[in-house]
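To keep things clear, I will list the structure first and then write my remarks on it.
Shown here is a partial selection of chains from the complex, left in place.
Every chain is named by a letter (A and B) in the order it is written, and numbering of its residues begins at 1.
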Amino acid sequence: MSLFNKITDYDTVKSVFFDGMTLLFGGFGGVGTPPGLIDCLIDSGVKNVNLIGNDAGFPWIGMGKFICMERAQTLLASHIGSNPVAGDLMNQGKLKVEFSPQGILVERIRAGGVGLDGFLTEIGKGTKLAYDKPLVKIGNKEFLYEAPITGDVSIVYAKKADTFGNLLFDKTARNTNPYVAMASKITVVEADEIVPMGSLDPEEIIVPGIYVKHIVQSKGYNWKWKWEMTDNA
Amino acid sequence: MGDDRQRIAQRAAREVKDGMIVNLGIGIPSLVPDFLDPSIQVFFQAENGILGMGPTPASQADGNLSNAAGLPVTIVPGASYFDSALAFGMIRRGCIDVSILGALQVSVRGDLANWIVPGKRVPGVGGAMELAYGAKNLIALMTHCEKDGRPKILQQCSLPITAFHCVKKIITERAVFSIQDKEMILDEITPEFTMRDIQNYTEADFTISPHLQPTTS
């Protein structure tokens, strides 16, 4: 595992996960959530995980698969409507869900990823989502303080990675992945294609490899999208 | 009910003008593109990371090219992909000319409630707070009443608020209201409904526009 060759296998990645860890995951409605790493997370047997990501996926898609197993203790997300199981677990007290405005959440992850100590915004002021957030007065105006987010482990889905971990993404599968990749102590990338260093155009790299610890080869999405199903079963 | 949703979307489509940057929420707003004047050119933005979204693909949908609801889309010439932080940067910065959102309730002062029905539905807040904060114009679409007839246009929302004083226009299958200086004005009534149909099923106080019109499609 040198600076310049970070390719590994799913078995090695399993040992990166641990009970009670804070796990950041890329993806938006499952699009851009790394399918092989979700299975790897499930196989690892870890529990009491604190999840941070855009949403709860669908029950059979993305992080939804793991959430449905009741092995997450908390979820910080902007939306769980596509995964009714998450809502049920929340209402039953089995999953503590904290909601964040979607763009604020990804900015908080970015703040963690770029080493800033949080930011101020008026978004959400006066709503239930703001109840425990510090108010900061600057001049005559009051703002909500949004704290930076960092994790123990981040899982990310890339279209291409070189062996150093330089990443680029595919269309809307980019979404939160670039900042999720920057915000944890250990970042694991699942890539559709792994190429030698020097094969990527330096202009097209979205995430420089400096943030990446492990790279595994993807076999692509292993779930059906909702719109691919003949019925909603 | 299906008809109502189509009718609301059809009326909402008239708010979209040539050259606008438009963000559509999930639910009824996602039907708006079906009713756009084909002679106008607009750019649809999606908060997962597209500017220049096109229609649903006829075939061969791509799992990595979807709108913010996770449904497959296409792109038009001039489109760009970016990360969601930038997508919301655009929204907060005021680059969206009109945001059309679904609503659960709207108050007389333009407060929007659309993210949770405590103990029942828990969709989550998504990007609605940022859209309410940043869009130059925010239009709320909803059916006029609950299924049991209870009004959704209220003096004060009973559901948790998404954002305060943000809705500028409400479009239902019965009427169109505008909200100016925290005051609600009835601008249009759908021809099949009477003034009493509106008054009895709208809790919020409103004034009637001197230019009140029938809603045309």
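Assume contacts are C-beta pairs under 8 Å (C-beta built on N, C-alpha and C of every residue); 3 or more make two chains touch, one makes a residue touch a chain.
These figures come from a predicted structure and were not determined experimentally.
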Number of copies of each distinct protein chain, complete complex: A x2, B x2
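Here, only the chains that are shown with their structure count from here on.
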Distance from chain B to chain A - Cα centre to Cα centre, in angstrom: 28
Chain A to chain B touching residues, read off their complex: 28-32, 54-55, 58, 77-82, 86-87, 90-91, 97, 99-104, 106-107, 110, 121-124, 126-129, 170-179, 206, 221, 225-228
Chain A-facing residues of chain B, complex: 46-50, 61-72, 81-85, 87-89, 91-92, 115-116, 119, 121-130, 133, 160-164
